[in-house]
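Since the structure comes first, as structure tokens, the remarks are kept for the end.
Note that this complex is displayed minus one protein chain, with the remaining chains in position.
Letters A and B mark the chains as written, and numbering starts fresh at 1 in each.
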Amino acid sequence: MTTVTEQPTTTLKKGYVGQSIARREDKRLVQGQGTFFDDVRRHGMGYVHFVRSPYAHARIVSIDVSKALELDGVYGTITGDEVAISTDPFFEMSVEPGGNIKDYALAVGRARHMGEPVAAVCAATRELARDAADLVEIEYEPLPALVEGEQALKNEVVLHDEAGSNVVWSGVFSWGDVDQALAEADHVVKIDRLHFHRFASTPLECAGALVEYDKGMGEWTIHCNHQMPGIGAIWMAPALRVGIDKLRFVTQDIGGGFGNKICLHPQYVVLCLLARKLGRPVQWTEWRTDQHTANAHGNERTFLDIEVAVKADGEMTGFKVRAIDDCGAFPRYEPLGCIIWAQVTPGMYGWRNIHVDFTQVCTNKSPVSPNRGYSRMQHLWLTERIVDIVAAELGLDPVEVRKRNYVKAEQMPYETPNGCVYDSGDYAAALDMALELIDYGSIEERRKEAAERGKLLGLGVGSTLDSGTNNFGQSTLLNPDLQFSGNNEAASVKLDIFGEVVVTLGTVPQGQGHETTAAQVVADILGCPPEQVNVRRGHDTWFNAHAGFSGTYASQFAFTGLGAVKGAAELLRDEMVKLAAFVLQAPEESIELSDGMARIKDGPEEAALPFMALGAIVNANNAFLPPDFNPTLNHRYVCRPYFGMVDKEKKTGQLTLTYATQIHAAVVEIDPETGEVEIIDYAAVDDCGVRINPQIVEGQVHGATAHAIGAALSEDFVYDEDGTLLTANFYDYHVPHALDMPPLKTGAMESPSPVAPLGAKGMGEGGGGGIHCICAAIQNALRPAGKPIVYDSCNPPHRVWSMLQDPEATRANVEVASR
Amino acid sequence: MPARRLLVHFLRDDLGLTGTHVGCDTGNCGACTIHLDGEPVKSCMLLAVQVDGAAITTIEGLAPDGELTPLQRAFNEHHALQCGYCTPGMLMSATALLERNAHPSEEEVRIALQGNICRCTGYVNIVEAVKAAGGGA
Partner (left out) sequence: MLLREVDYARPETVKDAIALLAENDGARPLAGGQTLVNVMKARAASPEVLVDLGRLDQLRTISFGADGMLELGAMATYAQLISSSEVEVARPILGEVAATIADVQVRNRGTIGGNVCVNDPTNHLPPLLVALDARFTIRSQGGERTVGASDFFQGVYLTAVGEGELLTKISVPPATSGTGDGFAAMTIGRHGTCIVDAAATVTEDGVRVVLGCVAPTPARVTEMEERLAGSDLSEESVRAAAAGVGATLDPPSDVHGSADYRRALAETLAARAVLQAAARRKR
């Protein structure tokens, strides 16, 4: 039983918070004056190109760089052998056998996925580096490629000898009594296999860094776009055998992250080694092809042997499932994905008996990295598929089944079977709003009209949770020896000598508008207009405004990032009030901050000090302050969300603090001859509690929806049996362009979070709502055509066509046993 | 300067005009869009030598004195950018559209932007911004 500690939500007077203030970041970005890492230049810098494995699996017999070194303009090279000597393998989070995997910055002895970096060359220009790469001679001995997660379990082809098994992690999660629920059920719905496919958010700016090495200090400066430098440093410093303080990460503008810029440490270590070896700054920009083949895919998860217990009245009482998660060639951030789904174990629903047998395996595919919706999205897709398949098979209305089974608003805060607490939300009301936006009442009419035109029309709902503010203690449920728990984020707010308010953040924004929203929060607390608040761009280790978990990920900025900003601003405010009270010789309670001044409330006009005066006193004119009063006007605050400890035995605990709701609804028309799916109506309703900047929130909903639509209808990282990625560019890996997007209607609700500092939940990932509702809509549309079951999360035209040709093949997947 | 140098790298690396961006390897994403003799083209599919004698406008040329164009201001007002990486290319394509078609419809805007990929906004606010700058057809 977990206790919820209600962190008091300050009722910030509704000032700038809550307003859709236009973003300050835009001024530089619309003029092309943003500074992305590839815009940074250093005199004498070298450009790096990675030589990558063309094989999915191969022994590296020999590497000869001599011809590359002879090319004029080439500064140097590095290979796996050198890396194995001068670095240690990266820290692994799993227990044995996965924890024994040796993961180096370059392939050592063996290449384990197509595109894996095997060597690197550095040259005076980008073109020369590319030419030099062609001159590196590598002899490979191809090995059989393992490309199926289920195959991996057989351990016929084993990727990592040190582990001796392809299993990275496995465990059983069992809460309640699912066997009893199944025994008592009126219907048991069995689904053999559902598959959540491999895709990623493919941020437009590729990964990369410019690395400088200061020989005198033994320090590296890494100008980059790593979106979670806290953990980047934890991986890199021990590998480089240096203290963590020797790594300075500097980010400025970042062209999207979505989680795909978290596992950049292998390439960054190579750059650090080269910078040190060659005595010059070195720069690497990832190619698009490399991002697709070798950077970050989302977790691919296969769900097997699903059994669902359903009562006659439509109440779903429990489910069991066997999940196989394919994390590609190296775990890296994994196996965290093996527990993070448990933040949303029951999905949106009230069932109490849940059994998940979870195994994660390595295959010869690109390593995964957290991808927008990380691990929760896969699990929520499962629960939504279950609801739709149960409804379809039992002849129930999927909307009614949802309402029957949703956790109710009156039950909030709601403790799930594994001890997580859904903080607030009204799922039924959000669903109603979504249905109204797509004119639910007219669906049958529209279905008939479409049929007259030869089209199959369908409606689907996808409900999803965007869980935010991670408790890293959940990692101990995977590996009890890990020393991680809780979470934190830092910020500092100061008043400069000329009265300038300056904010530095530990977060690493990649488009979420942190500079603007932080300014809104500070402006309300300090009583000045947001334009007077300067927020330093990006993350810099030397700002010292970061903590161990700093970064932008896991839908938590509104809680932890802004919580830190709020905390620091309040400390500053209190000090400013105290200082003003002293100077104006008035009691502290009578001092207010407004319009950029500290003044006596309802006092004479002269009884006011501009911020500049306060700054000047402390910084330049402080002799008259008494010895026991030492204001700094410079405050760093660490927001530490409170979770309590997790229970390693029962695998329960508060794994995350806030839960934003998103309910999506889609209406599709399918061309039965071609399988083409057209979205003709779409609605997304978001409830993330208090919205700091509603326009920014809505922008995140749009973006998450576009990602989900792309994933649902076309984006798929497909491999052939040799482990070659077939969708390595934007022709074959089709992402939505402007003409591909349906008209989007959005709605918003605000169920404030009782636990978040500003009542604002984290949001942004979107939980894959679009994938869930499009799968549902397709299944609904195809009902007249043999009732095929949608079994895969990606349904491009050829798959829909196959379902139309042979609906029975998909139906063989499902069995209903009824009393 | 080698004949093989792509125009986008010439602009970025040789001229220091880093507002034009590279987002892909195959000419799909449009982040590199510039104007060549007034027409939007992808600078990653041109060699720098090819444009000898032609007039090139990059994002830096839209508001050379720092006075934002109505379109740039509309992007800000309508929250038409998040990470900003596709934004220069979007602005070049949209500016060219508005020069030819002062009041484009929604479909016309989407056609004009079809060669510019965005992964942040879902295009919703971008289309709104362009329509608004066009006086809202």
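Quick note on the criterion: a residue touches a chain if its C-beta (ideal position, glycine included) is under 8 Å from a C-beta of that chain, and two chains touch if they have at least 3 such contacts.
Since the model is a prediction, treat every value here as computed from it, not as a measurement.
Chemist: For the full complex, which residue in A:Met645, A:Leu739 or A:Ala812 touches the chain that was left out?
Modeler: For the chain that is not drawn, the touching residue is A:Leu739.
Chemist: Touch as defined at the start, partner being the missing chain; which of B:Pro2, B:Pro70 or B:Gly135 qualifies?
Modeler: Of the candidates B:Pro2, B:Pro70 or B:Gly135, B:Pro2 is in touch with the missing chain.
Chemist: Can you list, in ascending order, the chain A residues touching the missing chain?
Modeler: Where chain A meets the chain not shown: residues 126-127, 130-131, 134, 287, 289, 673-676, 714, 716, 718, 726-727, 731-732, 734, 736-737, 739-740, 796-798, 801-802, 805.
Chemist: Since one chain isn't shown, list which residues of chain B touch it in the complete complex.
Modeler: Given the touch definition above, chain B has residues 2-4, 6, 25-27, 30, 33, 36, 39-42, 44-47, 49-50, 52, 93, 96-97, 111-112, 114-116 touching the missing chain.
In this section, only the chains that are shown with their structure count from here on.
Chemist: Take the average of all CA coordinates in chain A, do the same for chain B, and state the distance between these two points in whole angstrom.
Modeler: 28
Chemist: State the interface residues of chain B toward chain A in the complex, per the touch definition above.
Modeler: These residues of chain B touch chain A: 2, 4-5, 9, 12-13, 16-26, 28-29, 31, 58-60, 62-63, 66, 68, 72, 75-77, 79, 81-88, 91, 109-111, 113-127.
Chemist: Note which residues of chain A are touching chain B in the complex, please.
Modeler: 20, 22-23, 25-27, 29-36, 38-39, 41, 125-127, 201-206, 253-256, 258, 285, 287-289, 510-513, 695-696, 698-700, 702-703, 705-707, 729-731, 735-739, 741, 744
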